[in-house]
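Note that one protein chain is taken out, while the other chains of the complex remain in position.
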Amino acid sequence: MNLRHFSVLLLVVVVLIPWAGLGKYPLHLMVMAALWGYIYTSWAIMGRLGMVSFGHGAFLGVGAYSVVLCWNLWGLSPWIGALIGVVATVVLAVIIGYPCFRFKIVGHYFALVTLALSEVVRLVIVALREQTGGSLGITPKSALGGGESYSLMALQFDSKLVWFYIMLAFWLMALWVWHQVDRSMTRLALQAISDEEDAAASVGIPVNRSKLQVTVLSAVMTCIGGVLYAQYQLYISPETVSGISISLQMVFGAIAGGMFILLGPTFGAVFLLILSEGLRILVGNDIHGVDQLIYGLLLVLFIIFMPEGILGGLLKRLKAQPAQSGQQSLAQRS
Amino acid sequence: MDSIFDIFLLEAVLNGVLLGGLLALLSLGLNLIFGVIDVVWICYAELVMIGMYGIWWLHTQQGLPLPLAMVISISMVAACGVLLHQYVVSPVLSAEPINQLLVTGGVLFFLQAFATVLFGVEFRNVGFRMPSLNLGDMSFSGARLVAFGVAVAAIGGMWWFLRNTYLGTAIRAISQDRGVMPLMGVNARQIYTLTSALGGGFAGLAACLLVLQYDVHPAIGLTFGPLTFLICVLGGLGNLIGGLVAAFVFAQFISVGGFFLQLEWGYVIAFVFFIAVMFWKPEGLLSKRR
Partner (left out) sequence: MLELRSVNAGYGSFQALFDVSLEVKAGEAVAVIGPNGAGKTTLLRAMTRLIDLRSGQLSMESKDFTQAPAHEVVSLGIAHVPEGRRLFPRLTVEDNLRMGAFLPGARAEFSSRLEKVYSLFPRMAERRYQLAGTMSGGEQQMCAIGRALMSGPRLLLLDEPSAGLAPVVVQSIFDLVRQLRTEGYTVLIVEQNIQQVLQVVDRAYLLETGRIRSSGDAKALLGSEAIRRAYLGLV
């Protein structure tokens, strides 16, 4: 049985597992795994091509707050709210992306500019506290008053099972998008660009346009992730969906799993979830923050010793066995 | 009645100047590290936070007099800076810059969690009260004035050190040509260690000044961290003077913006200003590098 068959089998198992009678909480974990897998993958679509953004919290936050505010303040269905969020995200992504790419703002500077963006979004959310509830957060008004278990119009579902399949669907879509970006000319172009921009431009590759396309794509996908998050969790706050914290978390999640590999970010999401849950079980709920402690420590160790991430490191070792060359390059890197 | 001269606007401007001094001090440490070692310590604000907790703990929990607590804390954070460089940054110095950002980002999470585990999420206050200075209708917090004075003195001291001592000159030199340093008998690694200690020391000093005015809690770094990065980038990363200018400019936006609108809008305006400047002059307002 080759890798292909194995993956399909694994997928089938994942799809069917909830029917095996999982409790509410484990199911919740699976929903979260799929959701964050989706979000981290969305980030990495852009991140792996040399555009490391520290500001995806901006897009997540815009998505989350658009749907909740439109619903709570004006009774607009989250379908419309999401559309508004997407439009706003596209505008933001272009406003930041176009000048950045045009003026060759890269590396450190790009990371810090995008960080500024996510902080702007967070601060605006907090400043508009009349409407958004400020730092206290906000909850979408329930549309499931009369004993209904779901409302399609309000995008609210009681059943975690339903949410699981929704998240799973989006996650699969993200993988498909990744694959499509890879296959298209854009991918080769972007690889060339991230390696040697001027050379790429001289061969006629539309550098800025390609970069912008991928940026907008990544941003919109993240925005939708915010929509899903808001509608599922039914509580959002500026710090959890926007700002530097969540932005860094996205970067780390993707990198911990391995941002150059298709399933890397997903792996990172699962890993982080297992880590925080495992620590919660071990240490108990009394001591806040121990999971973050280990998390931070692991991140540091990863970047130093395994910059390709867990999955990346594993794959590298598997491939390296015949020639020992993988080991050598790993050693040379550090 | 509606004269152009509004005393409270003046107060906001002057408070902005006072704030600028503090932000300038913060930017100095960060710029020093970047200018010399070429790394951004994303966890810089968290180092300040640790310093603030150190002071709080030593003074309120251990009963040490405040000045002593401060001195010990500054030394502790300086030592943290050295450890950070030695064990976290050095291993990735030859890797891509983004790895350096990320590795210090990991330390950011670590320090926040560390503080949470040790001290919990409650806001802690050192309990130090200073009288305000009243000029007419304007009122200025004593703590703010002291912070400004100390910040200016520290910046001046650093200036003198960089210009007039051998070590200071070596620090300026190493960022221009590292490879040639051994030819003059300079151990580059020692200079890096010294610089990290200075960077940490400045964070510790900033902690002393902040703890007089604000409560400390584990997430406090998020309130002025991003701000500090942006100030440095605005002035040109690594450019000490640029950072100072940018600090005062930013502080004005925050203070005056906050005067006309709510406090957060002042920050929003400052950040939007930053993004705008990035597109006008990506290397920073006064940048001399890259």
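Read from first to last, the chains carry the letters A and B; within each, the first residue is number 1.
Convention: a contact is a pair of C-beta atoms (placed from the backbone, for glycine too) under 8 Å apart; a residue touches a chain by one contact, two chains touch by 3 or more.
Predicted, not measured: the structure shown is a model, and the values here were computed from it.
Q: Since one chain is left out of the picture, which of the remaining chains does it touch in the full complex?
A: It touches the following shown chains in the full complex: B.
Q: Which of B:170, B:209 or B:227 touches the chain that is not shown?
A: Residue touching the chain left out of view: B:170.
Q: Identify the residue among B:68, B:152, B:180 or B:261 that touches the chain left out of the display.
A: From the options B:68, B:152, B:180 or B:261, the contact with the absent chain belongs to B:180.
Q: Which residues does chain B use to touch the chain missing from this display?
A: With respect to the unshown chain, the touching residues of chain B are 166, 169-170, 172-173, 176-177, 179-188, 288.
The rule we apply is simple: only the chains that are shown with their structure count from here on.
Q: Just curious, how far off is chain B from chain A if you go by their C-alpha centres, in Å?
A: From the centre of chain A to the centre of chain B is 31 Å.
Q: Could you please specify the touching residues of chain B with respect to chain A in the complex?
A: 40, 88, 91-92, 95-99, 101-103, 105-114, 116-117, 120-121, 218-219, 222, 225-226, 229-230, 233, 237, 261-262, 264-265, 267-268, 271-272, 274-275, 278-279, 282
Q: Can you tell me which positions in chain A touch chain B when the two form their complex?
A: Residue positions touching the partner: 52, 54, 96, 99-100, 103-105, 107-109, 111-113, 115-117, 119-120, 123-124, 126-127, 239, 243-245, 248, 251-252, 255, 287-293, 295-300, 302-304, 307, 333-334.
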